[in-house]
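Only a part of the assembly is drawn; its chains keep their places, and the rest are absent.
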Amino acid sequence: MARDTLNSSVTSIGVIMNGVTGRMGTNQHLLRSIMAIRQQGGLRVSATHTVMPDPILVGRNEAKLEALAHRAGVDRWTTSLAKALDDPFNTIYFDAQLTQLRSSAVLQAIEAGKHIYCEKPTGVNTAEAYELYTRAKARGVCQGVVQDKLFLPGLLKLKWLIDSGFFGRILSIRGEFGYWVFTGHDQISAQRPSWNYRKDDGGGIIVDMLCHWRYVLDNLFGSVRSVVCMGATHVPERVDENGTPYRCTADDSAYAIFQLDGGMVAQFNSSWTVRVRRDDLLTLQVDGTNGSAVAGLRDCVMQPYAATPRPVWNPDQDSPIDFAKNWMTVPTNQIFDNGFKTQWELFLQHISTGSPFPYDLREGAKGVQLAELGLQSWSERRWVDVPELER
Amino acid sequence: MARDTLNSSVTSIGVIMNGVTGRMGTNQHLLRSIMAIRQQGGLRVSATHTVMPDPILVGRNEAKLEALAHRAGVDRWTTSLAKALDDPFNTIYFDAQLTQLRSSAVLQAIEAGKHIYCEKPTGVNTAEAYELYTRAKARGVCQGVVQDKLFLPGLLKLKWLIDSGFFGRILSIRGEFGYWVFTGHDQISAQRPSWNYRKDDGGGIIVDMLCHWRYVLDNLFGSVRSVVCMGATHVPERVDENGTPYRCTADDSAYAIFQLDGGMVAQFNSSWTVRVRRDDLLTLQVDGTNGSAVAGLRDCVMQPYAATPRPVWNPDQDSPIDFAKNWMTVPTNQIFDNGFKTQWELFLQHISTGSPFPYDLREGAKGVQLAELGLQSWSERRWVDVPELER
């Protein structure tokens, strides 16, 4: 349905999109967020004002850029980041490059006075990531970091339960993430890029996932105060994009326990070497004094106190309780748009109207910090406290 | 069907049962094991030889003993352990007392040359538990410790999968144990004795469960080499047997990670403050290169490599894969007797014929050791290695 923009002025906003030829950048950010916002007639940020993002693609491979521009229906693209930054029409800089390349490009964009929005992890270490925060703050530009898991419909339903007081006092959280990632040794091709499994290329599930768990825990439950984490490389060999076997040097599984503010404990398994006997690829079980819930990507089930069964341990007969049955599904009371697009809209709203956008570069740095401390915990075989990053 | 005992001689064996007036002692050991073996005509230990256990109940409360003897149809009982030990007809000593009382009684029985069979934990600390082993070994008596979880039908099926090579190389184990133990604050009475929640009375889920996890892990997968463990008292107040609220001083939840021989990692949650969104009160998920399985108390489901789905992360539509469906139940191809009785029969066979009985007092001490090291890990906030107890 066409939006009614009769009485509304439209402002075009140039958005530099750097490094979106990869799968996530192309699909989630370019096609399903920016182009989707364009197709819906822009984002109406007030009764009288609509903003229309106008992307310019930046990358290193001209042929790939041209092909993507053609495919997406974008007419602006360049291999020169400097040129894109020089153009005052472009007021937003978005970065989805490899993590190793992010910092210098973002700093350039900050210098050029652009608003910054970027993918996670926001740096290869906490110091680098935190510098982006302080520099952007000093320069006075708006800042944002992608925190897509918060916008999963299942987690939005969980948030609703939390906000409604359903749980009473929350006691503990169980996170299970992962699935069996085929190694590529047989007719079923490998599922993920080979660099994910090589340490030197920035791979490893701790680096990949603990960034996510930080903002999920901090935003939904309470600040992470301590972490113990251990990684493992359970599958030592996989087959790369060219069909060549290679040695896996990065962790494919992470076992972590977090202590949160208020005495809550969060236990998280992340693994590319498990099979899924649960509701979804990611599940969060939350147990509280008044009830429990388990959220997946799209659904969330709940068991209130009064529906809690009182089981008896008796291995001599089949359980009279069907433990899966006494849970009820949280209804889908609202339509959930693509989470990446939702966050883009919040950011566009933020830079246009000054509305709050809590996911700034300090939040991004906090994610990098938790991953870094997780690796430290693994190496030192002990619990590690999480120091606060100054605001 | 009656057992054919025509050509078989029958030997009566006096069994001292100390501390079986509690729920577990009465039901599992006296009624459903010893008396059940009597009712089936004894245990045929060879083609020509049957042994018939003949219990004598020992305890501190004469009234309770008499009532139990009457109820069970036992004609021998006494409050004097010394007297029972003096009688040469009694060749087995079984102990199901409170842990604090176990060591001295068992040592007396060893001194008296009785074969020892006892409940776990076998001591209040590793030193005490290990002493039972060395003393029994020196005295040359047979020894056994209850390790009932190994005889859960679900875990026997899991063992079958392991032995048949189903998993390929086993990578990791997830254990989830527990359920919501009602606090007794409302119309639903408390489910467990209040001492379970008081530190000074020997309570705490770490002490209770890590003994079990030790023998489960060591016997099914590989020796436990290191542990990190954290406890929590999520529910601070409960109501005791007299309806009086009391402060909980012991841990009601334990978060632990174990490193096993061969690089396997076992992650175990044990909790009396969770609700059950899984197959059973205890579930063990095992992931291997060639397949995975999840065992509960009685059932076990499996997913072979070739049935492993290749999911795509897409929160924008409901998953086309029903993750619960591609698991198949391991069929119940044999009849499983009560696990406690099975272990009693193995022990009776052992003392009669010298057949192997691997669950000796050293195994019992290993269970105590893991619980002790779990508590140490919690207190020191670090990984703790598990030293080998000499054979």
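For reference, chains read A and B in written order, and residue numbers begin at 1 within each chain.
Here, a residue touches a chain if its C-beta (ideal position, glycine included) is under 8 Å from a C-beta of that chain, and two chains touch if they have at least 3 such contacts.
Not measured: the values here are computed from a predicted model.
Enquirer: How many copies make up the whole complex, given 2 shown?
Expert: The whole assembly in this structure file has 4 copies of the sequence.
The definition used in the following text is that only the chains that are shown with their structure count from here on.
Enquirer: Distance-wise, how many Å sit between the C-alpha centres of chain A and chain B, to the nearest whole number?
Expert: 42
Enquirer: Over in the complex, which chain B residues touch chain A? Could you list them?
Expert: Residues 152-154, 171-172, 174, 179-180, 182, 188, 191, 226, 228, 230, 232, 234-235, 253, 255, 257, 259, 263, 265, 267, 269, 271, 273-281, 285, 287, 289, 291-292, 294, 297-298, 301, 303, 308-311, 313, 315-316, 318-319, 323-324, 327, 338-339, 381-383.
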